[in-house]
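Of the protein chains in this complex, all but one are displayed in their positions.
The block that comes next holds chain A.
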């Protein structure tokens, strides 16, 4: 008998490729952009099985003319909208300044969230004090949306003498308990499961606090994502499970994490977790979907999975060059536009904003960021000026320093 099955053809591995590479014309034809306002807004206590279509559609509120349309319009007051615009703009200016600082050698590495500002800023504005976010490293907007002192962020980015974490952590791995910002890990996806555990604790204690979990499209391949969904499905804790699909995990497009085969939102279906797919560059849609999920969580109805469709317009980090793996002008062709421009246009259409006000705000925020950066610089930058004490490296390994560490600290002479 032949070893070969005569009917078989040689097998080959399917390795997904993005729609365009450097030198190609950017191609986002695989992303269908539905008209704003055409997705229904179900009641928060809806059965997940009755809203399965929402994982395949895309919640959008702002239309191409800057009008807010449809059931999902959160009908926010003008001052809330202007605050949203302000914090997104501040986040972007902050990023631009710190990117430049890294190039000037004031820190080792920096990540920008350019293009994704709405996701963190709007959700944080929809959350309440006492809720806890478990972010990845592109949600600096969670702090900025709360007017967290920028100088404290920069002190850490510069690892200077006033770095509250004593130089122990990476520059942008903030930890701000009082601002509901969980300490960032570099091990991808780990925070997703921890957020579910935190939410379980809130439920166990009969509290009313919500945990907000964040993960990138690439990191959904980590087991932590799947464990998080299993636990969220089993115990129905008050959690908002955010997948930030910004299309790129360093050089790896979202199809490698199987986002091409099936989108990320629909992964909730197997767990009977209500799942939304939302235009992540639409401040109003982000706010509304977050509000929906938070209300559902607060009413003890369990977790919601939300895929935010967005685009990482900047490099992965300051150590990355995206022109090596995607068309250099790809960002300009991103079909969902820019979150800041879209909200600005909406405010102008509403008649509560104009170019002059925008320029004035931009100028004011640039001055604020510059002042914060200058102040932080006066406390030192990485490797220059005053640094955290070397002895800091021995602190906080344990609550009480054990004998062997005390001995090592003495050996180090600090």
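In this section, contacts are C-beta pairs under 8 Å (C-beta built on N, C-alpha and C of every residue); 3 or more make two chains touch, one makes a residue touch a chain; residues count from 1.
The definition used in the following text is that contacts and distances are computed from a predicted model.
S.K.: Pick from "Nitric oxide reductase activation protein", "Ferrirhodotorulic acid ABC transporter, permease protein", "EF-P lysine aminoacylase GenX" or "Alpha-ketoacid dehydrogenase subunit beta" the UniProt protein name of the chain that isn't shown here.
M.R.: Options "Nitric oxide reductase activation protein", "Ferrirhodotorulic acid ABC transporter, permease protein", "EF-P lysine aminoacylase GenX" or "Alpha-ketoacid dehydrogenase subunit beta" narrow down to "Alpha-ketoacid dehydrogenase subunit beta" for the missing chain.
S.K.: Could you tell me which of A:120, A:150, A:211 or A:257 touches the chain that is not displayed?
M.R.: A:211
S.K.: Going by the contact rule already stated, which one of A:227, A:251, A:364 or A:378 would touch the omitted chain in the full complex?
M.R.: In the full complex, the listed residue that touches the missing chain is A:227.
S.K.: Which of these, A:54, A:68, A:151 or A:193, touches the one chain of the complex that we don't see?
M.R.: A:193
S.K.: May I ask you to list the residues on chain A that touch the chain which is not drawn?
M.R.: Touch with the absent chain occurs at residues 132, 134, 164-166, 168-169, 173, 175-177, 182-185, 187, 190, 192-202, 204-205, 211, 223-224, 227-228, 230-231, 234, 395-399, 402-404.
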